[in-house]
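Note that one protein chain is taken out, while the other chains of the complex remain in position.
Right, subunit A next:
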């Protein structure tokens, strides 16, 4: 601040010497400081830049702990939210044989030391494992740091093991898939094996259900407590989605139970039952006889692991007559009272003969009568008014020949050959469901279409998959397609009301309070050589209730029954299942009398 005055310089030699010495000292100080700074800078660059990567890695390894954040497989729920499949905690008990040498613990304040054998016995008791196997695993290779003692013990066993406090035993988290309802809907839910999803919805919706484990690292203090703010998520865990099905598990149980009882009673090889909600095509129950218990897959025959209702196509027989009749009415080629003179058999000019199931004198039947008595001859007279091409197109529109929208694993397309490949006899037999094959769900879909005023709704087994972040995927289509006119569909349902009081189901105890429209089917089973097997049938009943305001469709089929081989044998199962369905859903009983379209003229 003060300028150097000229007089100051003249203060003497003494002052100049002091100034030089000061400068020298300042220079030395400057050099020393610079050297120090240079050393620090070099060291800093060395640490921060040159060795940064390896030092950081060392540091992370020393300070931070990496842990797995679990993203478990999602649940499968029924229509009411009841769990059909869930992931549960299990623990694998592992140990380090190298350190395995008994342990010391405090009992009543006194220190007690157990031998290895005693320890293993305690572990076996706690986990339900086998002590001999464990002892062997621990003593075979004493240098090993890892051996599996027991796999998949539950939380209680885990708690008991932890309580023992053995330092060389390490429980590891594992998960298991559990199916609380066992074989109820086991055919649909499927199961998960050691290699992942194996069957059913578990397999089909594996992408929805599978979760992804993530990981995070954190630093912890000497006492193991997480240092605040040190958590770094290295990989985000994603929990599996929740699959919501349309299945009603209680109804499914009862349907399976009724079906199994009847399969046994009829001595059938197998049976299926399908319950469809008319308004939206939801499958509320799909039962297969002897379906798998996903908790214990090995107990079930491999042939029964899937759902035959989806995977097995069969020649449906007379239930197809309802579809033929609807096509005829829709095309304006017939009415419920169309007349036909129906003998017992019909021989065609090309040489083949078709006949009705039982002998009857020549009758004058209406279309309603033909359906009620299920006359093959009768439907052939009315059905020939329509060209093969047109009938083929109607069958396609009803969903025959293409697997349903459910797209169940292994689902069959059924067999609908192109009409140009039909021979003259097949042209007639397709009218009553021979020479063509469908799955049980396809057949049920025909009746859903008729019950829904001619609009076919895409069949669905799954409502949606809700992912962990709330997004919904896999929601099925809700768009129906009109197959036949409302009038045609309603006429057919009205005609089918004759089946129980005066047709092929005459004698079946009616379902009290409800008008039920139904159609039976008895179809021969093609054998290995391409010819029909003698005396082997698939019998079925498909029905709609209440007939005047259709709510539910039930289809039951039995393959190769041995004690009773007519379609009437399927009636008790149909009755039990249909009444259970109506009761379960509190369907309002019919208030109108049965529509009675005359059977004869």
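Observations, loosely collected:
Basically, a residue touches a chain if its C-beta (ideal position, glycine included) is under 8 Å from a C-beta of that chain, and two chains touch if they have at least 3 such contacts; residues count from 1.
Here, contacts and distances are computed from a predicted model.
Hidden chain, UniProt protein name from the list "Putative aldouronate transport system permease protein", "Thioredoxin reductase", "Cell division protein FtsL" or "Universal stress protein": "Cell division protein FtsL".
Touching the chain that is not shown, out of A:144, A:279 or A:295: A:295 (per the contact rule at the top).
Of the listed positions A:193, A:332 or A:589, the one in contact with the omitted chain in the full complex is A:589. The omitted chain makes contact with just one of the residues A:226, A:364 or A:487: A:226.
Between the chain not shown and the residues A:76, A:157, A:268 or A:523, the one that touches is A:157.
By the touch criterion stated above, the residues of subunit A touching the omitted chain are 5, 82-83, 86, 88-89, 124-132, 154-157, 178-184, 186, 225-229, 249-250, 253-254, 256-257, 260-261, 264, 291, 293, 295-296, 299-300, 512-513, 576, 579-580, 582-583, 586, 588-589.
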